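Shown below is the structure under consideration.
What you see is the complex with one protein chain gone and the rest in place.
This part shows chain A:
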Amino acid sequence: MNFRRIEIIFLVTFIAIDIFLFGMFEKNNDLQTENVSQGDSNSKIVKEMRNDQIKVDDVSNKKGFAYYISGTQNDVLRNQMGQLVNQTPRYIDHELESEFKEPITVSKDAPQKTVNRMLSDPTFILFGDQYTYNKELSTARNLVYSQKAMGSLMYSSEAQIKFTLNTNYQIVSYTQTYLQGIRSLREKSETISETRALIWLYQYNEIPNNTKVAWTRLGYTKLLSIDNDRVFIPTWIIAIKPQNSTQTQIKRINAFTGGIIKETDENLKNSQSSSEIN
C-alpha cells in the first residue's frame, strides 16, 4: 500500500514534468519557425495596419518574377489608321482619337464583353489583340483597355485604349496609345510579394489611417523615357480609398527594390489621367 502511494506520487510528479517539458518544446518550435520565416513578422505588421483602422483584405505572401521591359513610341498608329472603318480618326501627339460614325451598342451589364469580341478586328481597333480589359481603371462611362506586356499589363497613359460610352450604353468614341516592340531588357528577376509592398508603403507613411486598400495589382509602369524609348518596371500598384469616400489614390511601389515611386513630372501626367478615370 505504501509502495503504491509512492508510485502515485511519482506518477503525478512525472506527468507534471512532462507537461512542463512539452510546453518548453512547443515554445522552442515557435521560436524556431519565427527565426526561419519572416512571414510571421509580416503578418504582425499587417495586424498593426488593421489596428490603425486601415482595411486590408487578405494579401498574398507569394513572390513572383518580372522583367525590365521597354517599348518604343512611334507613329505606327498614324500609318495604319487608314484601315479603320466606321470612324473618323485623328492623330495628335502619339495619340489616336476616333469617333464612331455609328455608335456601337454594348451589353448593359458587361460592356467589355461586347468589346472583347470585336477587339481582334483590325478595322475596329488597331493592334486590338494586344490589349486587355482593365477592370480597375474602368468606370461606367469609360472602358479602359491596357496594353499587354510579358504576361502582365502596362498601367500607362502611353499604352492604353479608353472607350467613352454615352448614357444609352453605346460607344461613341475612343482614344488609343500604343508602344511598339515590347521586349524584356534583362532576364527575369524576383519581385517582392504583395504583403511586402503594402508593408513598405505603410512604413513610408503613405497609407493614412482610416483608409481602405481598394485593390493591388502587379503591373508595369513607366520608369523613364529616353528619346522615343520607354522603360517600364514591374510595380505594385496600390489603390487607397479613404473609408466612406469614393476617391481613390494610386500609389506605386517598385516591385524589384521595394522603393516608392514618387510622382515625377511625367508620371504625374499618368496618375492624373488614372485618377480622372477613377
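The rule is simple: a contact is a pair of C-beta atoms (placed from the backbone, for glycine too) under 8 Å apart; a residue touches a chain by one contact, two chains touch by 3 or more; residues count from 1.
Everything that follows uses one rule, which is that contacts and distances are computed from a predicted model.
Going by its UniProt record, the hidden chain of the complex is named "Regulatory protein YycH domain-containing protein" among "Ketosynthase family 3 (KS3) domain-containing protein", "Copper-translocating P-type ATPase", "PRC-barrel domain-containing protein" or "Regulatory protein YycH domain-containing protein". With the whole complex as reference, residues 4, 7-8, 10-11, 14-15, 17-18, 21-22, 24-25, 28-29, 31-32, 35, 38, 41-42, 45, 67-68, 70, 72, 184-189, 192, 196, 199, 203, 223-224, 226, 229, 231, 233, 256-258 of chain A touch the missing chain.
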